[in-house]
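Notes follow the structure.
With one protein chain held back, the other chains of the complex are shown just where they sit.
Here is chain A:
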């Protein structure tokens, strides 16, 4: 186990193994997102109350899932970096932040647009909406804090601490719809309980959620590899990579 962690923590080993995994992740992501898009937009039946505006669910829910999962991943990577000083974990945390912020924005934007025909308003200071907005600010805070130090190591540690503290917002987001039920409806999608919507609506949603997760993994692998090149560029093994590649 320890040997495995240290091997995984070695940039050289990670660079090699991620090269093998990455194409598969991209292929799965593309396949699932294309299939889920066609299925969700054209084939799933319209909702009997909301009509076709409900098709926004196929991006809104996956984006909201990912917004929170990316934050938990980023904070976990921060913890690994702080405890074991594994640099690859910090590199992964670095590249997860902008994408997590983008997904939070997508969840907020698609929710606002969906809210107009459904609730008659694009925004309300509802607990779920507000805690998601806080999540966006946390992401932006982590990104800004990382860049605010002249030493990279100080920036990494500050960003890790903020991410770990910010994780407290995740259960607040999750339970906000039960604790302070004002506008946003409680969860409609769960992997553990029986779906509350018909299979023809639920399956494309499952496909999209899995597609978004694959996309996140693929993008994180790809950008962590770039981050390795950026930070470890003067290491012998990186230099050898590009001496032969001419």
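Methods note: contacts are C-beta pairs under 8 Å (C-beta built on N, C-alpha and C of every residue); 3 or more make two chains touch, one makes a residue touch a chain; residues count from 1.
As a convention for this text, contacts and distances are computed from a predicted model.
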{"item": "Omitted chain (choose from \"Inhibitor of KinA\", \"C-type cytochrome biogenesis protein CcsB\", \"NADH dehydrogenase\" or \"Heme exporter protein D\") - UniProt protein name", "value": "\"Heme exporter protein D\""}
{"item": "Contact with the hidden chain (one of A:33, A:132 or A:217)", "value": "A:33"}
{"item": "Given A:28, A:113 or A:183, the one touching the chain that is not displayed", "value": "A:113"}
{"item": "Full-complex contact with the absent chain, from A:63, A:80, A:127 or A:173", "value": "A:63"}
{"item": "For chain A, the residues touching the chain missing from this view", "value": "33, 37, 41-46, 51-53, 55-56, 59-60, 63, 99, 102, 105-106, 109-110, 113-114, 116-117, 215, 219, 222-223, 225-226, 229-230, 233, 238-239, 241-243, 245-246"}
